[in-house]
Structures are given as structure tokens and as C-alpha cells.
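Yeah, one chain of the complex is gone here, protein chain that is, but the others are all in their spots.
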Amino acid sequence: MMILGTDPLLSGNVDLTVVLIVLMKVGIAFAFLLVAVMLMIWFERKLISDMQNRIGPSVAGPWGILQTLADGIKLFFKEDLIPERSDRFVFKLAPYLSLIPAFLVFAIVPIGGDFRNDNGGVVTWFGHETLVQVADPPIGVLFFLATSSIAVYGVMLAGWSSGSKYPLLGAVRSSAQMISYEAALGLSIATVFLMSGTLSTNGIVSEQSTWNWNLVTTGVVPFIIFVIAGTAELNRPPFDLVEAEQELVGGFHTEYSALRFALFFLAEFMNVITMSAIAVTLFLGGPNGPILIEAIPWIWPPIWFFLKVGVFLFVFVWLRATLPRLRYDQLMDLGWKILIPASLGWFLLIAALNIANDQGWQSWIVILVGLTVISVGALALMAAVRKAKIQRASQAFEEAN
Amino acid sequence: MTETEESNEEVEEKTEEYSGPTSYGVPVTESHDQVVLHPAPTQLLETVTLLKEDGFCMAIDVTAVDYLTHPGRKDLPAGLNPERFEVVVSLINHDQGKRVRLRVQAGTDNPTVPSLFDLFPGTEAMEREAWDLFGVVFEGHPDHSRILLPDNWEGHPLRKDHEVGRIPVQFSPEVGRH
Amino acid sequence: MELAVFIICSAIVLSGALGVLIANNPVHAALFLVETLFGIAVLFILLDATFLAAVQVVVYAGAIVILFLFVIMLLGVDRAEDLGIEPISGQRPLTIVIGSSILGLILTTLLISVSGPTGTSSSVSEVSLGGTNTKNLGGTLFHDHLFAVELTALLLTVAIVGAITLARRLKGPLQPLPVLETINDEESLPEDNEDVE
Amino acid sequence: MTNGKELLLGEPERVFRREESPVLRLNEEEANAAIDDTDALDDDHRMILNMGPSHPSTHGVLRLMLEMEGETILRSKPVIGYLHTGMEKTAEGLSYLQGATNVTRMDYAAPLFSELAFSLTVEKLLNIDVPPRATWIRMLMCELNRVSSHLLFQATNGMDLGAVSMMIYGWREREEVLRFFEKVTGLRMNHNYIRPGGVAADLPDGWREDVKKLLEIIPPRLEEYDILQTGQPIFRERLQGVGVMNPAEALALSATGPILRSTGYAWDLRRHMPYLAYDEVDFDVVVGTYGDCFDRFAIRLNEIRESLKIIEQILELMPEGDYRIQNKKVTPPPRARIDESMEALIHHFKIFTEGFHVPEGEVYVAVESPRGELGCYIVSDGGPNPYRMHIRGPSFVNLQTLPHLMEGGLIADGVAVISSVDPIMGEVDR
Partner (left out) sequence: MARIPLLGDTNNIASDGLEGLEHNFVTARIEDLVKWSRARSCWPATFGLACCAIEMMATGAAHYDLARYGMEVFRASPRQADLMIVAGRVSQKMAPILRQIYDQMMEPKWVISMGVCASSGGMFNNYAIVQGVDQIVPVDVYAPGCPPGPETLMHSILTLHDNIQSGELTRRRELNQGGAAIDLDLSPMSAETPVEIVEKTTS
């Protein structure tokens, strides 16, 4: 099956050890994600407390580390309710639609492996060569986009099926928001494809093995766009309009309680982790990093990987502690009028540079011309937006009088 | 209603007889260095219009007093017939830093005064409050309804003949739905 | 194994398609549509057309059906409908006749032209000869059929412009109060806000 | 009024409308009928949405009935009374000395101002003047209270816009002020400190150091707020141009305080109709330019700075002397005198059981609270209890501006507007 891709483990005979190795990988990834989510929730609460001169959870377990466990057990044993006006089947289905994609995405992330000397991340376990990721489909990053587009359903259907107004508003907001930002997200990733020439995550990481991280080779802009669009895709502050406690009470999960609510909670934080992992894979060279002690070389890639993921998690918490929430129309403006044109323009620039390399043109001329064209386009766009704004304002003014 | 009208007419007659100091065409007194005008309900709109033209640009407060248990008050100008309900309007002149207070004898059984909404829309809530707590009717008010108490409450609690004391919880399936 | 996957997927696709027809509630119908699309995506994978599978999910399930749902929720038509009513009399038998005849025609044509279902996976088909299937697909679209692709793109753009023009409706108060350009001036910084009387 | 001035103030036409007004004048039954009537919804895509009374951003128990088209607010109506406490009725049963206990529970973010207004009114009825030290202590405490109240606004405003940290920061600084209050009055809030005739107790030893410490702590924290909020692009985007009102509309709606000042209309009772000793201190009246939410935010932030300036001067100018009037009829005798003197014991007993009698009359006195003009109207029939006590709560009146400020905005703008009006429901519902 091609879907499992280029993993050398499956190229030869599939015997019991191979099956066990695959099962082990799945098990580890699953358990790792669950524990990571638990720690992530604790980390967020503790960190945000620190930023706010507070102490944060400290009673449940040492340093409050079992706080998430307590929350989980409590929610598990709480009374569950399906609202009378809800659509029962969809109401029950929605949390799982939210959770399962969050799990799936992590399967394509390489969290370790030896990428030095064009090794392609292959390690040897129990006499079998394999990759340190559950699966490496040739369409890896597209798989990520596909699953994240499925995750929209969870939020959207949860809001709709609750049968009340605030959740519905949350659902409508979320679907519009997620679709809008998926475009910018996809376009920023497309520059990575251009640089790497492959969709496979393993391939993308292999391309970045010698400090030529995509962060630099794509020129930082796509990375920034990816982080902004990713935050919006996660419904994290300052883009948490879907939940917007101050406006929509709890947004889409207002009517959810007990275990089903816990699933949403879990999915949200799991998505934060997977989004960070994807960002690390695409732009920051995944598990690549210097091997400091040659004696145990296999331990370093995972360490670098988790350190990089940790940086992202920190940034997400930091954003939450600092920024106020955007308004809905500002969010849409940012997505459609800034991020999508910017990522499109940058994508064209990178494409032009690639062609220039192929054709042997002077690259600085291409850059100059490209930047000029892009800035002219940006100016034209700004002028159009401005004109529309003024027109609309004057129209509203006339109508008011 | 007829009683009120009669009493209003009575007041007008009285004010016509009134010979003390006047300001803006209505009797004026002073209370602790504060100017107090005493228009009749029928004169209220006219007086307030004059005041507004004279620079009293904001209606600070509208409230009511129930003088049921204190009928013989002395601070009214001589010749003015005290009524049970009095509507008190405070205006302020920002340019000169002056305040003026209008005490309107609103009537005894069906206290009625004209609404000031068309002159000062800011009185809308205050007039609703006076209706809610005292039962003073403001004619021409755009939304003459209860404001603090539930819509189906009976009585006007700040009247002197209304009990202060404890009333058990009242429940009604209509109120408070989301 | 491939056969088993094929059978399961076919069942999913068919039940989903049937669900779209039968479901009373438009939202449920849309969900059945997603089910069908998923089944088809897996079928694509079975044919080694992985790129197509992913695009199928991203575009159809991820965008188009979401837009359907968006419209359904926004317009508030998400109530179950009574399917007992036939707006055109005799429309059901007519549908069955026309539908089955079209199906028959297509099947016949297909069977004649390729002499029966081949079951060949795309990795050995014409599109995939040499290189990955993504690359070949790109080549086919943007080298061989560039004109057609561009024409289609133009057509879609025109359609979008048309839709916006038709659907745009100007009434009532629009967006927030007139945003005056001067508001963004530096003057509104609080430091300059103090006005000493 | 001249034409030129009207031009300067703007056109108040919008607030006078009875029909097509931004105020949704529906009663409960009509609103419920509109909610149930789903066909009407399909026709013009309008719906009635209830926000509150237990909604997180309605500052307690304010309820808003919103008529919306999509997410745009067309008309709205603040529904209040969910905290109606009957304080004006209760006041009629309390003596003048007990009255401050009652009014202090109205504006629980700035309790000292209600006490001040009440006490000034009673003193005016009694025709007494309090000693200068009492006046200056009152000023000190009120300005500190203004600081704590505006800090609370900074916190809730940040919270309503989604800046969660601001909530904690505002509360952190407020806590420092409350500590001083606790030291002086014995309570963190609802102090019952300012009473007719003076204040309840003299400032404790070391108060000067405490206040100086506050003056050191707070200004740098305000700079932090500037970094976190004022200069924040998202924050500015959310507030600028949102909830705009011109001075004429604010005047017509009787709005006072930061709402009136945000429109560029400089009116502050402390300066223009001075009470206490505000004519002896130097401070600026902060005004806005555009009358939007951002101006209201900035005014409150800068009023903290002005208040600190006043406090600095009070530290220098604080006179020595009595902290309450030495009038046996009004103030209870010192504790030590009760043991020695029968007369003192009788006075003490009389004041705390029956209370002191206040000459017949009626009077209205207003002070500038953090939310606007806080007035107290008392009618006395010569007895020991007020015959009628009415408080003109600035929040109550200011709340009328909500529909006008929210008209045409999105729900998120509505939240920002509610926050910028800064209503305290205790004072609204009384």
C-alpha cells in the first residue's frame, strides 16, 4: 500500500516483528499524545499564572501536575446531558469528529531519526530499518490539511446540534474562520513544497538536514503567515472567537457537559501540540540538530524536536496571556485582505526564483522585479480596500440621514 | 382622572393668585442656597423649555416624593396647594455652573405630569423609575413600563402606604426566560 | 485485502449516497455526502491516486460541504422536510425511469469502450508512468491541457463575480458606524488627550 | 444657545426619535412573542437575542435585549432591575447616622463617593461645616477610591476584550489601594467611613508612608498598561471608532462622567462646581476627542494619573485638627468620655438609638464619582430618619446611552461598549 509510503520497514517482507514495531509506534504515539496533552494543559495554566503573578495549580499532585487528571476524572464522572432541542445523533458525534483528526495528524510527524549524511531519517530497530514516525505517506502534508479540514466539522456540528443561539453563532463563526484561514495556511505551506519538491514529511525534514531550514530558505514570511493562520485554525487567542466567552458565553460547546466537553477540551490542546509539531517539521527542520554527545546519538533528535515544539507551545500561551481578541470582521479582514494576498505573492516570488535558478537567470533581478510587482499589487489592493471602505462609510452615512 | 384635572385647575388658580417672587413665570423659593421652582403640572413643559433655552442643557435627575405621612410641609411658597405626590426635576446649567430644581405637585390619587422626553430624552429611564416605584404617570412617555421591578409586579413599593417588610419569593413561569 | 477494502468502501459510498437521498434533514444529508466523499477518497487511495484522495477530502469535504452547511445554518433551513409532497406530479416514477436509463447508457458505453472493468491501479496506468502521481497530474494539467484549465478557471471566476453581483444586497445599516480616517491619527493617544481647562 | 455652539456640539437628533430609534422599546411579552415567532425571523433575518442577566460580559446582572441582523446589532434595550435592592425604601427606616451604611452598598466599586454625597447632603440640611481635616481626609480617600475604581475598569475592560492578563493586573494594583483602605476604615469595601459630620476615624499612624508607597507603585504599573493596551494594535482596532457619540447626544441623554468627557465636552464637577477643597488643588480635566470607546478607556487611565497628582498635593496640604465636627448632637462622644460623663453616655445612647434630628427641608447635592455625577436628594420632615432619600446613580442614567452606542455595531462591539460605559449594577438598580 502506497499510503504508508516510503518507510523502509514495509519494503521487505512483513513479518511479526514488523507488525509489532508498527503497533508499538502507534501505541507510543497515542500514549505520548495523551500525556503531552495532560502536561500541556498543566503547563499552560502554570505558565499563564506565572505571567500574571499568580501561583497556578499547586494542590493536586506535586506542583499541581495532576490538575488535568483531576479535571478529567471529575468530568468523566459528571452527569451528562443531551439538550432536548438538540439533534441527538449529531450532538453525540461532534466531539469525536473533533478529537479523531487531532490524533491522526500526529501520525505523519517525524519525531526522531537520523537525518545526517542523506540518511533520510532511517534508524534500525530490532534489526529492521524504519522511520521514527507512524506513517510517511507521499502526500504527507496534504494529509494534514485534509484532517484539519475535517476538524471543522466537529466544531461546526457541535454548535448546530445544540439547538440554541449562542452555540449556533459560534458554529457559523468557526466555519467561516477556519475555511478562510485554511487558504492562507495552505498557501504558506506551498512555498515549503516548492523548496523541498516533495509532499512527504520525511522528505521535507530530510531536505533541511544541514541547517538549511525552510524558515530561512522560504524567507521567514511564509513561516509568520503559517503561525498566524495556524493560531486562527486552532481557535486560540487572539483568534478564539468561536469560544469568545465574553460574547458567546462558551461558543460551540456551551451546551456540552461532562465527558463530551472533556473531549473538546482534549482535542483543542491536542491540536495545539500537533500544530506545533507540524510547524517544527515544515519550517524548523523537525528533529534535526547537532548531535552533542556521540555516544548516544539516537537520543538527540527527539530532544531537539521536543524543545522546538516547546518553544511553540510557549508562544501560544504567551499570545493568550498578552493579546486581546480580534473582532469578527477584523479577523476576516486579516485573513482575506492580508494573509492570503501576502502568502500568494510570496509563493509567486519563490516560484519565480525557482524558475530563475532553472533557467540560469540573475536571481537579484528576479527578486527586484518580483518585489516590485508584489508591492505594486499590495498598493493596488490597499487602495481598493480603502476605497471600498470610504464608499461604504459614505453610503451608510447617507442612509443614516 | 377628573379629580386630578380638578386639582390641577385648583393649583392653577392658586398660582394665579400667588404674589410672591417668581422666576420663569412660576413661584420660586430657595432651599439651602438652591433655587427651587414650583410649576404646576400643566406649566412644567413650558417652564422647562424656557429653562432649556436659557442654558440649562441637561436634565440631571427626575424623581418623585410621596408626602402621604408628611402633608403639612412648610417649604412650599405660600398659596401653593401641597399634593401627596411631588415630582422633582433637577436641571443644570453648565455655562454658569448653576442648578435649578423643579418641584411639581403631581396630584394625590392619579399623579400625572407631562413627560420631558421630547426636551431631554435622558429622562426616559428616570421617569420609568418614578412610575415603577411611585406610580406617577408621565404623559407622552415613549415606553411607559416598569424598569426595576418585574413586569407583573403589583403596587408601587416606594409609596408610603406600601409595606417595607419581607415578602417571600415570587415565582412566575413567564419572567426570566432566556 | 484490496478486495475487502474495496467492498467496505463501496458499502460506505453507496450507503452514504442513499442517505443523501433519504435524509429528511438537510444537515444530515450533507453529512451523508461527506461519508460518500470519504469512501471515494479511500477508493482513490486503493488506486494509488493518493494526491487525488487528499484533494478530494480537502476540497470537497473540507470546503464545499462546509459551505453547504454554512448556507444551511445561516439561512435557517435546517428543519426536517416532509418528503410526502411531490411538487411535480409523477416526478418520482419519472426520475426512476430517466435515472436508470442514463445509468444504463453510461455503463454500456464504458463497457464497450474499455471492454469491461479493468481494476488496474493508477500506478501502472498512463498517468503514473514514471515519477510520482502528483508530478504526473501536474504535468498533465499544466502542460498538456493548460488551455482548458485556464479556461475553466476563467469560467469559475466569472461565476463567482456573477454570484456576488446577484447575491449582494444593500439594505439597512451596514457595517459599524462610519470609520473616519482621522480616527487613526496619533492624536488619540492618551498622552495628547489631556485638555487643560 | 448660539448656532455656533450647536455646530460644535453636533446633532442630537438621533436620541430624540421615538420611532426608528436605536432603543428597542419592547416589553417582555412582545419580546418573547418575537422570539417564538420563527416565521418573522425568516422574513427579514432579524432575531431577538437575550444577553444576560448572567452573561459573563454584562458586568453582573445587566440584561440586554438585542435585535440583531446576523451579528449586527440594530436595536437594543437594557433590561435592569435584577439587583433591585430597595435601598431607597430601606433608607427611610434608617437614621441619618446609619444611612451611610446603606448607600455605601450602591456603587460597590466606589463606595466612598456614595457616602460622601449622602453625608454632604445631610450636612447641608443640618447647616454645619465639617473641620478642614475631615474635608481633606475625605478628598484623599475619594481620590484613592477613584484610582481603585478606574483600576477595576482597566481590569474588566481588558477582560471583556479578551486580554485575560489585564484582568489580573488591574486587580493586583487595586488590591494595594484596598490594603490602605482596610488600614484606615477597617474594611476592604463598603467602608461606612465618611459619615455626616466628618469621617469615622482619623487616619492611622504611618498613613503618609503608605500613601507615598502607593504613589510609587502605581505610576510604573500604568506605564505597563500603556504597553499592554494603549499601544496594542488589536486593542486599538477593537476600541477606536466603536460606540461613537457626540457631545449634544451625551448632553441630551444626561450622560455624565467619562462618557460626557470622552466627547470632548469638558465637564467635571470637581472643577466647575467645586465641593470639598477641590478648588485648592491643581489637576487637569481629561477629555477625549471622538467620543468612542478608546477615548473612554484613555480618559479613565489618565484620570488615575490626575488623581495621583491630587493625592500628592493632599499629602502636603493635609491640615491638622479634628477629623469630625465637635457637635454633641451629631457626633458621638469619644469612647473615653462615656466612662466619665453621664451626659456623654446619654448623647451616645440617643445618637445610636434614635439618631439626631435634622431640620425640615429638602436638598440635592452632587459629587463627581468615577462614573459621573452622583447626586443625593434628601427630604427631611424634621425627624431622625430621612423622609425620602434618593440617589441619582450615574450608572443608571449612563446606561441609557448603550442602545445609541451599540447601534450598527457587531456583538463584539457591543461588549466593548458595555465595558466602556462601565456600569455598576448595584448603583443602577439600587
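When the chains are written out, they are named A, B, C and D in that same order, and each has its own residue count from 1.
Convention: contacts are C-beta pairs under 8 Å (C-beta built on N, C-alpha and C of every residue); 3 or more make two chains touch, one makes a residue touch a chain.
Bear in mind that the values here come from a model prediction, so they are computed numbers and not experimental data.
Here the chain not displayed is in touch, across the complete complex, with A, B, D.
From the options A:P62, A:G127 or A:P290, the residue with contact to the unseen chain in the full assembly is A:P62.
Contact with the chain that does not appear here is found for just one residue of A:K25, A:K165, A:R236 or A:H253, A:H253. Seen from chain D, the chain kept out of the figure touches residues 53-56, 60-61, 81-87, 89-90, 101-102, 105, 108-109, 152, 167-169, 171-172, 174-175, 178, 188-190, 425-426, 429. As for the chain not pictured, it touches chain B at residues 148-150, 152-155, 157, 162-173, 175-176, 178. Seen from chain A, the chain kept out of the figure touches residues 45, 49, 52-64, 66-67, 69-74, 77-81, 245, 249-250, 253-258, 261.
Note that in this section only the chains that are shown with their structure count from here on.
Note on chain placement: the centre of chain A and the centre of chain D lie 46 Å apart, centres being C-alpha means. For this pair, chain C with chain D, the centres built from the Cα atoms lie 56 Å apart.
Taking each chain's centre as the average of its CA atoms, chain A and chain B sit 64 Å apart.
Multi-chain contact residues of chain C (touching two or more other chains) are listed as 172-177, 179-180. Residue positions 329, 396 of chain A are each in touch with at least two other chains. Those residues of chain B whose C-beta lies close enough to touch chain D in the complex are 31-32, 34, 53, 55, 57-61, 63, 65-66, 69-70, 73-75, 88, 90, 94, 97, 99, 101, 103, 117-118, 120-126, 129, 133, 142-143, 145-151, 157-158, 164, 174-175, 177-178. Looking at the complex, you find that chain D touches chain B at residues 1, 15-16, 18, 21, 23, 25, 27-29, 32, 50, 80-81, 84, 86, 88-90, 92-93, 124-125, 127, 251-256, 267, 272-273, 360-364, 366, 373, 375, 377, 379, 381, 387-388, 390, 392, 396-397, 399-400, 429-430. The touching residues of chain D, counted against chain A in their complex, run 47, 49, 55-57, 71, 158-166, 168-169, 172, 228-229, 232, 234-235, 237-238, 408, 410-415.
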